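Here is the structure we will look at, set down as structure tokens.
Of the protein chains in this complex, all but one are displayed in their positions.
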Amino acid sequence: MAMTEESPEILELESGETTPTTGVFARPTNASGWRAWFFTVDHKKIGIMYGVVAMFWFFWGGIEALLIRLQLFTPDGSVLTADQYNQIFTMHGTTMVFLVIMPLAAAFANYMVPLQIGARDVAFPRLNALGLWLFIFGGIFLNLSWFLGGGPDGGWFAYAPNTGVTYSPGNGMDFYALGLQIVGIASLVGSMNLIVTIVNMRAPGMTMLRMPVFTWMILVVQFLLLFALPVITVALVLLSFDRTFDANFFNVAMGADPLLWQHLFWIFGHPEVYILILPSFGIVSETLPVFSRKPLFGYAVIVISGAAIGFMGWGVWAHHMFVSGLGPVGVAAFSATTMFIAVPTGVKILNWIATMWGGNIRFTVPMMFSVSLVSMFTIGGLSGVMHAVAPADTQQTDTYFIVAHFHYVLFGGALMGLFAGMYYWWPKAFGYKLKESLGKWHFWLVLVGFNMTFGPMHILGLQGMARRHSRYGPEDGFDFWNAVVTIGAFVILVGMIVFAVNIVRTWLGYKAGTIPQAPADPWDGRTLEWAIPSPPPEHNFDYVPVVTDLDDFWYKKYQPDETGKLRKIADGNDIAQKGDQHPHLPSASYWPIVLAAGFPLIALGLIYNLWLSGIGLLLMLGSIFGWSLEPATDPDAGHDGHRDGHDPDLNDTDGSDAEIVEEAPVG
Amino acid sequence: MADAAEAQTSEPAYGRTDWDDHHHLPTNTGLTNEKVTMWAFLGSDCLLFGALISTYLLSRNRVGPATRGPTAADLFDIPFTSVSSFVLLMSSMTMVLAVTSIQRAEMERCKMWLLTTAALGSIFIAGQVYEFTGFYREGLGFTTNLSSSAFFTLTGFHGVHVSLGIVMLVTMWALVTRGNIGPERAETIEIIGLYWHFVDIVWIVIFAVVYLIP
Partner (left out) sequence: MNTATVSEDEGHQEHHDHGLSDFGYIKVAILLGVLTALEVATYFFDFGVVETPSLLILMVVKFQIVVSYFMHLKFDSKVFSYLFVTGLVLAMLVFAAMGTSMAFWQNPSGCDASAFC
């Protein structure tokens, strides 16, 4: 952004020269204020915005969870009506899956992947911004339903025909189907962008097997998104057509098979489970070696098992449907595949334990969260293997045992890993560490509260307490454990409040100067993001890092001496880049946010009035037009016009020059 | 320690200096980001059409107590659809000729082939509209029965893909005419071409599986 200040004089210099691809409108040039965030294409700002918005939805989804728990605190709870309860638990699941864990992973992926591979930005910065704004508008659209006649009430899995107009006459499910469609497009755009970034923009020398594990897991996740999202897109389209245009896809009277929805949803839904957990696996594969001061045990095995989970995740979806009338052959087949997928997951657990074994462990907050992922996820994983045994699953389906299982993997697994990532990368992103003392309070409160909340659900489930019921009677004997569960949920709330206090207090302390500025390499890290200042300059790297090893940065700091013992040869903060160069970067743009704004308008139009869709469509077409005529980098903004001065033999034709080649018209 | 001190003063310890505005790094694969993205998108689109085609195949013969009207397969006009399939197939050929023309910097010829491709695509879409209205007149609307919903959704999705392709082709024609796209950006046309051929291969599958196989 610094170079935009020079632009007036450059403009004069170049005013006579017309470039054929200049945009129709002026470009945003503000380097500060809200415009710097709304129109940015910088992957780091986009990553932070993903994180902030996801934390807002986390707060909102948490309130929904607490409402559920208040309702179930005592027998015959009267906090919510049955209808409200349906809406709340549907939106709790939908929010936590699509608006919290996925975007939090996207936040880390956007921020860290370019840094870890030594790139200055992602391949398509404007598409990146488009993905962010689609996610934000999709989330807002989904939650607009609260104010327009009530939320969706068919569960986050939205089993048709239960979610058809007959059984769900309100507009809630329309908001669900269309809102997820928008959020899905956001993820699809983001996945293509990150795949290309990782495949094409790694630093010289960084072969695939020298990539950090986090980047590897993000790559696997993006492939899962790339191939899974079209399936949910089709399922949601069928549901929307049924609801809006009276199609018959799930009309049993016309001979439709309700299992079609279940198959399509879970063909997406099971890869989705790995989409949620693999980023956290990647995060702890970064933190465990750093805080154990040992290389990751079995790097290649971890990478391969991650990819294997990605592949095998496509062959197990019907284990969500064991009691749906799948037939004995189907049940047996999917039961077997499900047991197999436990193998690569178990391999990872063993590798992490072996990484810590004999290490010089520092129990910092990120390390504590990482260790708790390993242990809590193992519990959830083991109850998952129990579900693979179909006869046992028949007993457990639709009970709180299932609720306990997936909260152990998604909260105890995914979320714990994401918190580890927040504490670990906070100094990189913001320039100061979060307070360790408050962080430890946060950790212990969350860990204890989490086990109080979801541990007893195993017992409740085996006692036969059914999911998704808004009440249980005093005669059921579920009182005690439900009370414990609700108290546990509030312990988690206290832990999260401590986290919020930690964020605010360290921020104020940093402003006041009592919290020190974090150096480039505060944790003695192993990967490239620690080789640049904290927070990174807008262009990330002054010089392209040349990579010769896995954990290259570590080996720039430590080398074996004659006896083979690793000796420190340099301090990370000394050899880190200084961030004092000013290269030419992709320029900010209005179009991503404008284009994204067209989508919720179209969706609202489909529910209320097609004219609104027309307006949205026009907005979309106009902004696609403006987008494609605007060069990715403003030719007026930098040192020179970029129309000349290119070495003809260098990359002019291979198109790695993102500033001249127009983006492929896919988004 | 000496290394570190030396590193600070002379060359940066961590990196190569030949990375400035005018020396962009070549991509790791040597392929452009745009083309990789398009292929990734096409791989993703396979799943989209896979889901739609299997939905149709699983729905076309199912009947329930309320089923009424003919099925889509009852009304197929195979000779007519064969002609429009042939038209779409030939549009793939003209598309590939547009790409080779621009690669040889024959801009006029490229423009001609781009327009021809768009025109052939439009003929296909016109044929589809004709087919749909014919079905509707014979009593097979979108909501008539399960097979009709599935048929119109599948072919409609394909039609939307073709229409988007036509818009892109016409845009490309305009950009070539205005001189925004020259031979140095032949790859942009090639990428649009990939999308166009993909739409064609989807129709090859639909034509065989939906129309011809009894």
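Descriptive notes on the structure:
We call the chains A and B, going by the order they appear; numbering starts again at 1 in every chain.
Keep in mind that, in the parts below, contacts are C-beta pairs under 8 Å (C-beta built on N, C-alpha and C of every residue); 3 or more make two chains touch, one makes a residue touch a chain.
This one's a predicted model, so the numbers in the text were calculated from it and none came from an experiment.
Shown chains touched by the hidden chain across the complete assembly: A, B. Across B:Ser44, B:Thr71 or B:Thr116, the single residue that touches the chain missing here is B:Ser44.
Among the residues A:Met254, A:Leu296, A:Ala318 or A:Val547, only A:Ala318 touches the chain that is left out of the figure. Listed here are the subunit A residues that touch the chain not shown: 199, 223, 226-227, 231, 257, 259-260, 263-264, 267, 314-315, 318, 325-331, 390-391, 394, 648, 653.
Mapped onto subunit B, contacts with the missing chain fall at residues 29-31, 35-36, 39-40, 42-47, 49-51, 53-54, 57-58, 78-79, 82, 85-86, 89-90, 92-93, 95-97, 100, 103-105, 107, 179, 182-184, 186, 190, 193-194, 197-198, 200-201, 204-205, 207-209, 212-214.
We adopt the following convention: only the chains that are shown with their structure count from here on.
Those residues of subunit B whose C-beta lies close enough to touch subunit A in the complex are 1, 3-4, 7-8, 12-38, 40-41, 43-45, 47-48, 51-52, 55, 58-59, 62-67, 142-143, 145-146, 148-150, 153, 168, 171, 178-180, 184-185, 187-188, 191-192. Across the complex, subunit B is touched by residues 20-21, 123-124, 188, 192-193, 195-196, 199-202, 204, 206, 226-231, 233-235, 237-238, 241, 245-249, 251-257, 260, 264, 267, 531, 541-546, 553, 556, 569-571, 574-577, 583-584, 628, 638-640, 642, 645-647, 650-658, 661-666 of subunit A.
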